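A single protein chain has been omitted; all remaining protein chains appear in their positions.
Moving on, here comes chain A:
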Amino acid sequence: MEFTRKNRQLLSRIATNDRHGENSHYFDGWKAYDSNPFHPIHNPDGVIQMGLAENPLCFDLIEKWIRENPDASICTAEGLDKFKDIAIYQDYHGLREFREAVAKFMGRVGGNRVTFDPNRIVMSGGATGANETAIFCLADPGDAFLVPSPYYAGFTRDLRWRTGVEIVPVHCKSSNNFRITRAALEEAYEKAQRSNINIKGVIITNPSNPLGTVLDKETMRSLVSFVTDKKIHLVSDEIYAATVFSSPRFISVAEVMQDMDCNRDLIHIVYSLSKDMGFPGFRVGIVYSFNDDVTNCARKMSSFGLVSSQTQFLLASMLSDDEFVGNFLRESSKRLAKRHHVFTKGLEEVGISTIKSNAGLFFWMDMRPLLKEQTTKAETELWRVIINKVKLNVSPGSSFLCSEPGWFRVCFANMDDKTVEVALDRIREFVLQGKEENNHEADKSQARAQRWRKQNLRLSFSSSRLYDESLMSPHMISPHSPIPHSPLVRART
């Protein structure tokens, strides 16, 4: 958005800076998708959306439950007598049944190794609101949080925009599978201290977005001991906890704390139902702190983003149904595992590796061999090719602040099985054709002739046209011609 000088004077600094993060060129992928979205029948050559971490795989189970439980709604004959009480209920403590149901659910998702206290459940406007609230409670403008990279791009806005707090990335490397090492934390901390940056805490996402991996007990313990030593906070974003589909199991920071010497006042969890249940539209964010003062403060702040009482009522009912929850969690893991397997196997077959992952709604794809050179620029070029030629909207590693170019996050859960096939076909063709291009340049004509026989070449790969005319400038984003599906348009990707 262009700001006239007049506007700059009229509006706040927050309104006129770009810490909301939407002025980045990553929107190009979204624009390409929006102007040409894939549809199996109407638009089979369109762009397939693989940049959106959504979990729609179990709606059949949910819908069945809904049909069988009309009293979960305040609008049905069975539930209408509750309509008034719920419509006027604005207490920021939240419906007791809602808090109890969420606490129970969180416990189950953690394998029932921890019991969560309903009185520590505080609502927020989605995980987006939860992360911001946590920062408002823990840090002052100018303070900073250490965040291991690669990390969710939305943190740029959620943690920093209105809070004035900074992010100091802790760069993790593929050489040890992006492990968060004590050494890396210490180094980042010392460096910050030397630059007079006041580190107030560490934010981890476990399971990881974008890696899809879970943190092992050792790493968790090391993190807890690190923050205890430095007397700084640890915020654990556990919104993908129930998307773990194979071992090793998810270990919540709440579990690790139980048999460790640590300062509980430093530990806070962010949770949500957007990923685990597939309900991003319902804006169910949770702040769970072991610190009484923070719980109190966050609860008061929750007034700015409470969960609709109508939704609290529905979810209280749904998540209290033990049988449904058990079945849902099992099925969800099964289906995610299957989908993940189909993809990773398909990619393996064409020599594309991904980081070994067992959680999340995406995988972290290694396209480094396809880079012209190991630079961010080359990564961006490759990305534009993937969007415009292969027609897949994937997310480049640099948008997650990954320090190594060549990685891409690819979402696999937000489409049906047929679309999965199409996507895999496109990737296969691209890779194989790319391999052939290389061989052609290296002049291995014999091998090439043999391979070509088996090909079904549908793509034309003219590298001179890397920049498609369909790319629109960021200035297209205006209040009057919105681009509805942009990543930050979605409150969470």
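Miscellaneous remarks
In the analysis below, a residue touches a chain if its C-beta (ideal position, glycine included) is under 8 Å from a C-beta of that chain, and two chains touch if they have at least 3 such contacts; residues count from 1.
Convention: contacts and distances are computed from a predicted model.
Per the UniProt record, the absent chain's protein name among "Pescadillo homolog", "1-aminocyclopropane-1-carboxylate synthase", "Pectinesterase inhibitor domain-containing protein" or "glutathione transferase" is "1-aminocyclopropane-1-carboxylate synthase". For the options A:51, A:110, A:126 or A:210, the residue in contact with the chain missing from this view is A:126.
Which of A:162, A:335, A:368 or A:428 touches the hidden chain is settled by the complete complex: it is A:162. When the omitted chain is restored, the residue from A:266, A:355, A:385 or A:423 that touches it is A:266.
One of A:32, A:239, A:307 or A:325 touches the chain omitted from the figure, and that residue is A:307. Along chain A, the points of touch with the absent chain fall at residues 1, 3, 6-7, 10-16, 20, 22, 54, 56, 59, 62-63, 66-67, 70, 72-73, 75-77, 79-80, 83-84, 86-93, 119-120, 125-126, 128-129, 132, 136-141, 143, 157, 161-162, 200, 231, 233, 263, 265-266, 274, 278-283, 291-297, 299-301, 303-311, 314, 477-480, 482, 484-485, 488-492.
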